[in-house]
Structures are given as structure tokens and as C-alpha cells.
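Before I ask anything, let me first share the structure, which is written out below as C-alpha cells.
Note that this complex is displayed minus one protein chain, with the remaining chains in position.
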Amino acid sequence: MTRPSGRAPGSLRQIELNLSVSKYAEGSCLVKFGDTHVLCTATVEEKVPGWMKGLGRGWVTAEYGMLPRSTAQRIDREAAKGRQSGRTQEIQRLIGRALRSVVDLEALGERQVRVDCDVIQADGGTRTAAITGGYVALYDALRHLVKIRACAKMPLTDSVAAISCGIYQGAPVIDLDYAEDSEAETDANFVITGKGGLVEIQATAEKTPFTEDEFQSLMALARAGCEELNRLQKETLGI
Amino acid sequence: MTRPSGRAPGSLRQIELNLSVSKYAEGSCLVKFGDTHVLCTATVEEKVPGWMKGLGRGWVTAEYGMLPRSTAQRIDREAAKGRQSGRTQEIQRLIGRALRSVVDLEALGERQVRVDCDVIQADGGTRTAAITGGYVALYDALRHLVKIRACAKMPLTDSVAAISCGIYQGAPVIDLDYAEDSEAETDANFVITGKGGLVEIQATAEKTPFTEDEFQSLMALARAGCEELNRLQKETLGI
Amino acid sequence: MTRPSGRAPGSLRQIELNLSVSKYAEGSCLVKFGDTHVLCTATVEEKVPGWMKGLGRGWVTAEYGMLPRSTAQRIDREAAKGRQSGRTQEIQRLIGRALRSVVDLEALGERQVRVDCDVIQADGGTRTAAITGGYVALYDALRHLVKIRACAKMPLTDSVAAISCGIYQGAPVIDLDYAEDSEAETDANFVITGKGGLVEIQATAEKTPFTEDEFQSLMALARAGCEELNRLQKETLGI
Amino acid sequence: MTRPSGRAPGSLRQIELNLSVSKYAEGSCLVKFGDTHVLCTATVEEKVPGWMKGLGRGWVTAEYGMLPRSTAQRIDREAAKGRQSGRTQEIQRLIGRALRSVVDLEALGERQVRVDCDVIQADGGTRTAAITGGYVALYDALRHLVKIRACAKMPLTDSVAAISCGIYQGAPVIDLDYAEDSEAETDANFVITGKGGLVEIQATAEKTPFTEDEFQSLMALARAGCEELNRLQKETLGI
Amino acid sequence: MTRPSGRAPGSLRQIELNLSVSKYAEGSCLVKFGDTHVLCTATVEEKVPGWMKGLGRGWVTAEYGMLPRSTAQRIDREAAKGRQSGRTQEIQRLIGRALRSVVDLEALGERQVRVDCDVIQADGGTRTAAITGGYVALYDALRHLVKIRACAKMPLTDSVAAISCGIYQGAPVIDLDYAEDSEAETDANFVITGKGGLVEIQATAEKTPFTEDEFQSLMALARAGCEELNRLQKETLGI
Partner (left out) sequence: MTRPSGRAPGSLRQIELNLSVSKYAEGSCLVKFGDTHVLCTATVEEKVPGWMKGLGRGWVTAEYGMLPRSTAQRIDREAAKGRQSGRTQEIQRLIGRALRSVVDLEALGERQVRVDCDVIQADGGTRTAAITGGYVALYDALRHLVKIRACAKMPLTDSVAAISCGIYQGAPVIDLDYAEDSEAETDANFVITGKGGLVEIQATAEKTPFTEDEFQSLMALARAGCEELNRLQKETLGI
């Protein structure tokens, strides 16, 4: 088996995490997993959703979008169609859950951080890039809150990153680009914290069911990949 | 640890699969997982979505809905709000993928089966009940197609069922009802075929990340549960 | 003239009123007029619509929906289409008016009862079944309010039921099923209270205009039919 | 009992039917029932709805709208809210049924006439004015079709008009203006053909149920009123 | 060059400004520019948009709509389509800006005037007619506010009118009707105050770019036309 990109089965694409790229956002990161580019911005709002008012806790939420020509075939603008697709909603719910899993909502205080993940260019793995870059943007914004003394300490319990793995031509590989993703028999996304805790596993048989052994090999790849991403996050943030 | 229902950790709720309950639908099943009741109907349409026309293959899709007072707190009617929630879309996409994983789309021929899963009463596990009952409704409709000679043979490669597992008060348990589900630390759904193939795994840390060992114990429970569900499906269908 | 069902012109279909079928709703009734099955649930909300706030009076409203495969030809899910049809809105407005006509809104107090009528299976007469069963669900919920002493007395001034009549092959008949309804020359719905008061009359010439004499014969049938329904409502409620 | 307008119980308001007021429409009529003014335009389209294609028959449909400041309290523009209210849909369905009841759809041929009824000013009775004026606009358009020889003969079987009646301060009155309508105990609309056939009856108890005797007195008033309207329609059309 | 209407290049169509035509609106004007007829109503609301609350200033806003058969080809009802077109929104934003340019929002006090401009019949120039007539309706409503002493003085700093100009068959002409507008090479709208101040210029090359000289000739025509409109506004208002 040769991967279209020539990468080894366990090799990530070229990863870039560009910190604080936005003139306005409290936190931001332009993340690149190869040709997949996602702009993540974190906005701090001094209010929480209605159902949380007065509880003294904060909230972190995420929104996801793709630019119309981020893909090989142009996709219709969701704003023009008047509704977000099921895929969009599924992904932004996933990003939100992943980020919240490492936030200390009490320490955040009664405010909301909204992380926008906008795909500038898509070549597979946009949701995992969004979680990995979204964490950096979130950290950037939270550090700002500590600096202006809105928070007494960093309201984080851990870091978080995500990576996709899949069975491509019978072999387990990591960080699939679009050429692999569209051919893979099984597609899985793993969200793993810096300390190694599992936050979310989503594995789907695209063609034929998979076995437990196959699943274990994907999980092993993901664990190593997220460790590498975690190291890059720290390096980027200078911590 | 005692479960609110008094069940053993590996015990399913009372399962009922009521076959062919609808006067009109080509296939139907009213499935009950304890107090969770889902009406599944399978409708055969002699056309496929636009992007599949002329390819000679069929399609299976699913829709999901909850009656407004299927839950303890009434939920607003999505038809009145004018849009389906992200949760609804996520679930119906999951049901569709699960059912398609065991269908031979070539053998089905250029037609679509639409499986509607409407939750009459919800007490946790509506998506797994919908997949399990949806398979029975689908089988019922496909058997009808064979009977009227629209299909030469049953266009199925396997059967499929689903079950939820979770970590409740530190212990792995199966088929969580709402009282457990709302308290569980980790929540996982498994879709498994009759032959034991894995079709979909979705595991989410609701509070704290989970370990690989915990995950393995959930998978073991799910495997046994789906075997039991598979046995009941066969019994119901008389095969 | 022979009716497709073989019934006499003035004979209702087999009527069933199943009380308190829902695990969660304050009041509920699964009503069956032959093969027409409607699940009615009554939800008590401790608030009223904005325009009624502070007036000390309550409100009763209704919503109506059909499951996609409640009919011979599957109908698209209104939640997926993003809007309720004119027919749906017309029917739910009718049900709401009918139920309010027998409620003492002052005695109800500043709260709202929302009656959801969901058609599980449709074979003609869904709106009249919904009113008849909706009254039972409403009574069930109001009795609960009296029991928990939220209301000092039953906030009802009368009972209410509804039935359809029509001119089928030149003859007046009651409680039309779909086979008759789709062929009827004139279609009329009557909402009548237990004491015999008229609440709503809707008569429509589907093909040719009707005469006053024909209309009188329909009204006479309806009067007798609603008396019978009223008797069954009392029996069901044990009053 | 004295009516706010000083009219006798059986007296219509000042009725005006202004024929062919639109520069563009194939048929039009600006109808006034006192201070209720409705602009009715009939548009001929050389196609029918999809479900009627190739059947050789035509169709007549109606749409209804109110200008935002046609009423004492400004109402929000439905185009801005993004949906038509249940009331709007109920009324336009009624107008369409009423007009179709006197059209010979075979003789019309495979084309559609769309009758738009836009309320310029509302003072009660907009739906009955719309049906009465809509018939004149429809006649105007159909006469045009005969003139250009698109139809061999007038595709009409009868004429049609409508009027409201109600119980106001215990007495039956005709053609209620807003001051009466908002106080009436019972409100009824009658659609009656030129030959005296009943097309639609809608009677609603706004406060307390009504009796058969009361209903009969409303029907008698309506019959006389529609005869008068029918005479004015003929006079306007010069037939 | 001969204009289809036979008018001289600098001649307006027959202009009519009918004051206070509405039974209910605080101010109103039915404006006619030839066969273009727009009903303008001004509604006073004792509240301002949320973002202006408590600032002590008022607001003026406008809405625009076209009746379905105001045009030669019927246009779909925006309420039925569920959204306002870009053109509608562009025009109503323009009308609002034009009217606000002459209002003293402090002197108006914390209230909103909403000017509805509904096109009864369209023959080119609906937006300029709407601004010209909308000003009269606005004046009418403001005069009412002064009369009932809600405002101490007329909250206006100037009057405002608008006119279209264009290059038709190579020559600059004013107040284009539809026959000219659809053929014009350049189309421009000018909003000018009574004192001669420029409020808005919108000039668009429909076919080939235009020169500065051409633009100057359009501006000269517009200036003379708005002076004439301003004179008619005063005459209508009796000031």
C-alpha cells in the first residue's frame, strides 16, 4: 500500500499553527493540516445562554462553516440556502463538546467563549484541524482573560487535540487527506487530551464493517498523533 | 452501584418488537426498549435521489422525529419552529448509515426505501431503538418487494442492531434509561451487525475523559447486547 | 347506496378512547375512530402567551401533526420542509377554538394547557377524532390540576365532541372514512357540546352546491353522533 | 339593539364593485364593503400546477394578503416575518374553493387563473368582500379569454358571492363591521351561488354555543344578502 | 429622440399626491407618478428599536412591497416565498435613509415612525415615488404628533423628494416610465432636499459606462425635477 501523498502510515501532514492572526479576536489561530486550512477565532462574550444565567458558570460553544470554494466542487453558501446542513451542525456540536471537555467552567466565570472555525481550504480532516486549532485560539483568549484579571487563573484542566485515522486499502493510516478519505473503508475521529484521556471516538464503516483489531490499530495511531499535536500546541503557545 | 431500575449491569430493558403495525406502510415495527417507544415505518419509493438517477442502484434513508410530549418536559414541535435541530439531523444521518451498511444497493434496484422513526415516548436510547426497530421495518418492506417480485432476492447482506452503553457511577452498564443517561460520565452507542461486524462507534465523555480500559468494557457489553437484539429481530421476523 | 364499510348511514365507526396512555403528559388519550388513530396529550404550562400576562386568565391551545406514513401515500415531514401547511394550521386553530369553548378560563388561572394531537394513522376524520380525544386529554389534565389543588374546581362549563358528516352517493352519512371522504359531494364537520350547543359548523361543497334540506339532514346525523361520543367520553372518564 | 353603524339588522353596508381598475391584470375589481376595501386581480397563466399537467383541465387558485396598515393597529408584514399566518392561509384556501365551485374547469382548458385579494383597508368582512369581488375579477379575466378565443364559451356554471352574519347583542345581523365583529357572540360566513346553492358555511361560537334557531336566522339573512350581492355583480359586469 | 410617452426630456409625468387617504394611519399619501401608484402610510409607535432604548432619540424606518399584480408579469408574493428579495431590502433601506436625512430625531422623541410604501401599480420609478409620497405621509403623521402635543415642534429640518433620470437613446431624460427604464443605457436616482442639498445619488451603467458629462446632465435634470416635486409636496400639505 502506498499513500497518495507518499507519507508513512503513521505520518501526519505538515502541521502549522499560526497564533493570534486576527486583528480583532481575543484569541485566534490559523491552523494548517497540509492543504486543509481553518481559521479559528475565539470571541469572549460577557453573557451566557439564557438557560445558564445566574449559575455563576461559563460556557464554551463552537460554530463551523466552509467557504463556498474551499472545496474542489463549489458548495452552495449556507447563508443563501437559509439553513445549515446536518453535517455542519454535527461538526460544530463535536467541536464544542471537545473544547468544553478541558475547560473549568466555574473558573471561567459567567461568560461565554465562542470559537468560530471557518474552513478556508478543505483537503480532508477539517473537523480535527478545527478542534486542534480551536484549542489554541481558546487558550489565546483565556490567557487574555487572565492578563486583564477577568479570571484569577487559567480556566483549563488539560489541553485537547484531534486526529482522523482510517483503513485505506486495507491498512490503518493517520491524518487522511481528501484523496484517501474518499476511498477509505473505515473512517474514525479521535479527540484526546494532553494527559491521554479519551474525549470522543467516532468510527464509521464507510463500506464494510470493521473488526475490533482494526479499531485497536486506529486507536494506537491516533494516540501517537495527538501526542505530536499536543507538543506542537505547547510550542506554539510558548508553554 | 445500584441501577435506578434495579437491572444488572449487563441487562437490557424489556424489549418488544411489534411487526407490521401500520395499515399503510410497506414495512413497519413498533419497537419498545422499556418506556422508550419508537414507531418505525418503511416506505418504498420507485425513484432515487437526483444524484443517483440512472445508476441502477437503490438508496436507503432515514428520518427521525420526536412527538412534542414524548418527553418529561414538552419540546417544541420542529415543524412549528421551521427547522430541525442539529440533534435530529445527527440522529437521522446515523440511522441511515447504519441501515445502509447491511443493504445490497445493487440488488435493491433503482428505488428508495425511506425509514421514518418517530419517537412516541422517550426514556433514553431512542436512536438505538430506532436502528434496531428500523431494521425490522426495513426487512418487512424488503420481504414485500421480494414477494411481489420487484427484487429477485432479499437485498440484505447482514442484519443490524444498536445499543447504548455508559459509565454510570463508575461502572459500565448497558441500555441506559433517561435516569442513568442524564447522570452517566461516558455515553457510547454501538451499531453492530448480526455477524459481529462493527458499523459505528460513538463514544463521548460527558464529564471527564475515559480510559481505553473503560472503553473496552463498554464494547464487551455492547457486543453481548446486540447479539441478544439480533436474536429477537430474527424471532420477530420468523427467520 | 351502500357504504364501503357496510355501515348504516347513521352508524359511527368503532370508537376507542384510551385514557392516560402517556408516561409523562398531565393528560392524554389515544383516540381511535376505526383506523384513524390520534394521540392526544395535554401539557400544563405555568405561563400564558405574552399578550395575556397579568390578566389572571388562562389559555388553551392546540397543535396538530401527522406522522409521515400515517397515510396511504407518505407525506413529507413538515419539520423537514420547514413550514406547516395551511391545512395543518387550519385544523389546529379549529381544535383550539373547540376546546376553549367549554373551558372557564378564569377558573383555570394564569396557566396554559397545550393539547398536542398527533395522527398516528389516518383514515378520514382526523380533526373530529382529535377534538373528541383532545377533550378527554384536557379533562384528564384539568382533573390533575384540581387534585393537586392548583384549581379550586374543574374549570369546565361543558364537554365537547366533533363528528364529520357528508353527502355520499346522494345520501347523508356520518363519520366518513377516507374511501367515502374522497368521493363525497359535500363534507361537513360539526362541533357540539354535551348540552347540545353548537360550537362550530364547517360545511363545504366539494363538487356541487348543496341545499338547505341536505344541510339539515347532516346536522341531524351530527347531533345524534355527538351525543353518542359524549356518552363514551363520560364512560372513559368515569364521570 | 342598535347597531354601531345605525344600520337595520338585514342591511348591507354601502357596496361598491369597481371593474377593471388594474392597468395590467387580465381581470380586476376593487371591491368596497363600507370601509373594507379589497383589490382583487385575476391573472391568467398558461400552465397548471404540476399534479394537473396533461389532464386537459384548468385550475383556479387564490392568494390573500393585508397591507400592514390596513388595520387600526399596524400588523407586521408577512414577507418580513418570512411566513404567512394560519389565518392568511385559511382565508386564501376558502376563497379558492369558493371560486372553483362555479368554474367549469374542463371548459377553462389547461391554464390557471390566480386571483390575488389584497386588503387595502380592513373594517370587518375582508374574506366575504374578497370572494364577492374576486368573482367579478375572475369573470372579467374569463370574458377576456373568450374574447381572444382562448375559451370557446364562458367556463362558468354559476356566479358566487359571500357575506358574514352574526349574533350581535342577542340579535342576528348581516355584514358586520369591525366594531360589531369584535363583540359578536357568533360569527358565520356563507358562500352562496347566484342560483341559491350553498357552497360553504362556517359558523363559530365566539363566546357561548349557539342554537339551531339562531343558526337558521343567520342563514336567512345570508340568503337575502347574497341575492343582493349577486344583483350588484351582474350590474357591474353588465350582464 | 422621441420618448415613448411623447414627453419632453425634462418633463415629469402627471404627479398626484393624495393626502390622508387611510382611515387608520396617523399619516398617509397615495402618490401617483403617471401609472405608478404607491400607497404610503406612516405609523407612529411609542417605542424604538432595542439598540436605541433610553437614548431619548426617535427613529424613522421604511418598508416596501409590491402587490403581486402591480406589474405586467405577475410576481410571486414575498410572504408566500418566505423571504424578501435583495431588491426589496435595498429599496426599503434607501427610503428609510432618505426620510431620516430630514428628520430631527431628538425633537421626535423616543418613538418610531414606520413608513410603509406599498406599490399598487408599477410603471417605473416606484422608489422615487415612494420617497416623495413617503415624505408627505411622514409630514402628515408628524403634524398629528404636534397637534396632540406629543412633539413640541415639527421634528423636521427640511423636506425631501426623489426622481429618476437616465440616458435613453443617447439623450438625458427625467422620470422614466417602464418602457424607457427597461431600455435605458444609464439609470440614476437622486434624492434631494427642499433646500437643494444632495442626500443620495445612485447611478448605474446598465449597458455601457457613462461619462462625467452625461452624469452632470442627469444631475441638472434631477435638480429641476425635485424642485417641482417639492413645490407639489408643499401645495398638498397646505404649507
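Letters A, B, C, D and E mark the chains in the order given here, with residues in each chain numbered from 1 onward.
The working rule: a contact is a pair of C-beta atoms (placed from the backbone, for glycine too) under 8 Å apart; a residue touches a chain by one contact, two chains touch by 3 or more.
Note that the structure is a prediction, hence the values are computed from the model and not measured.
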Requested in this report: Could you tell me which of the visible chains the hidden chain touches?
Outcome: A, E
Report summary line: Considering the complete complex, of E:5, E:18 or E:89, the missing chain is touched by E:89
Report task. Spell out the interface residues on subunit A facing the chain that's missing from view. Result -> 22-25, 28, 35, 39, 41, 43, 45, 63, 65, 67-72, 74, 77-84, 88, 114, 116, 118, 120-121, 123
Report summary line: Where subunit E meets the left-out chain, the residues are 83-87, 89-90, 92-93, 97, 101, 158, 188, 192-193, 195, 197-205, 208-212, 215, 219
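Definition applied: only the chains that are shown with their structure count from here on.
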Requested in this report: Spell out the chains that contact subunit B while also contacting subunit D.
Outcome: C
Query raised in the report: Going only through chains that touch each other, what is the minimum step count from subunit A to subunit E?
Result: 4
Query raised in the report: Same or different for subunit A and subunit B, when you check if over half of the residue numbers at their contact belong to both copies?
Result: same
Query raised in the report: If you average the Cα atoms of subunit C and of subunit D to get two centres, how far apart are those centres in Å?
Result: 28
**Report entry** For subunit A paired with subunit D, centre-to-centre distance based on mean C-alpha positions, whole Å
**Finding:** 59
Query - Where subunit A touches two or more other chains, by residue - result: 83
Requested in this report: Name the graph shape formed by the protein chains and their touching pairs; answer line, ring, star, complete or other.
Outcome: line
Query raised in the report: Can you name every chain pair that touches?
Result: A-B, B-C, C-D, D-E
